[in-house]
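All protein chains of the complex are present and in place, except for one that has been dropped.
Entry: chain A
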Amino acid sequence: MTEVTTGAGGPESHAKHVVYCGVCSLPPEYCEFGGTVKKCEEWLKVQHPDMHERLYSEDVINANMSSLTIEAQKRADKDAQKKAAKAVAAEARALEIKASSKILIKRVERNKRKYVTAVQGLEAHGLDLKKVAKDFGKKFATGSSVTKLPGGGEEITVQGDLSDDIYDYLVETYEDIPEENIECIEDKKKKGGG
C-alpha cells in the first residue's frame, strides 16, 4: 500500500487523489490520445504547471515516439489527425446549431382573455430551463414552470400575456443570443399584436 497517499477525500481517507483534465475529463497522461490535445495542454499548463512540465517535456514525447515502430507511429499520427478533425467539426456544428436555433415566444389563449406565454428553444442556447423558469417567475411575479411537449422536449409556460416583456428580458439578459433568433408569435387563428 505504499503508493496510496492521503487524498481529497478528507483527512481520514486513504484514497489516492487523481487529477482529471478539465477539457477531456481523462487523467492528463491520456490526453494525447484524444482529439483535443492542444486545448488539454493549455489547460494543464495553467492549472497544473508541474504536471505539464512532466507530461509535455521534449524527452517524454521523444521517448513515447521511440517505443513505437515507424509504421505504428505513422498510423497513430494519422489517427490523431482524424480525431482532431472530428473534434473541430463537432465544435463547429455545435456553434452552428446555436447560431441557427430560434427561440419562440408564443401567446396562447386559454380562456376568454386569459393567456399563457410559452417559450421554446432556450435549451439550444445552453440555458437551463428550470432555472430560467424560476427567473421568469421572480421577474414577472407570476407562475412559471417547465412543461413537457407532446412531441418530446420541453418548454417554459408562464402565466399571463408576457410575450413582449419576455422578449425584452431575454435580449437584455442573454447577450449571446442574437435578437433576430427570438420571435414572438400568436397561437390562435386570429393574427395580430405580438
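Criterion: a contact is a pair of C-beta atoms (placed from the backbone, for glycine too) under 8 Å apart; a residue touches a chain by one contact, two chains touch by 3 or more; residues count from 1.
Heads up, the rule we're going with is that contacts and distances are computed from a predicted model.
For the chain of the complex excluded from view, the name given in UniProt is "Translation machinery-associated protein 20" [choices: "DNA-directed RNA polymerase III subunit RPC3", "GTP-binding protein YPT52", "Translation machinery-associated protein 20" or "Small ribosomal subunit protein bS6m"].
Taking the complete complex into account, A:A72 is the one of A:V46, A:A72, A:A89 or A:I185 that touches the chain left out. Checked against the full complex, the one of A:A15, A:L149, A:V171 or A:I185 touching the unshown chain is A:A15. Residues touching the missing chain, restricted to chain A, are 1, 3-4, 7, 9, 12-18, 24-27, 29-30, 33-34, 63-64, 67-68, 72, 76, 79 (touch as defined at the top).
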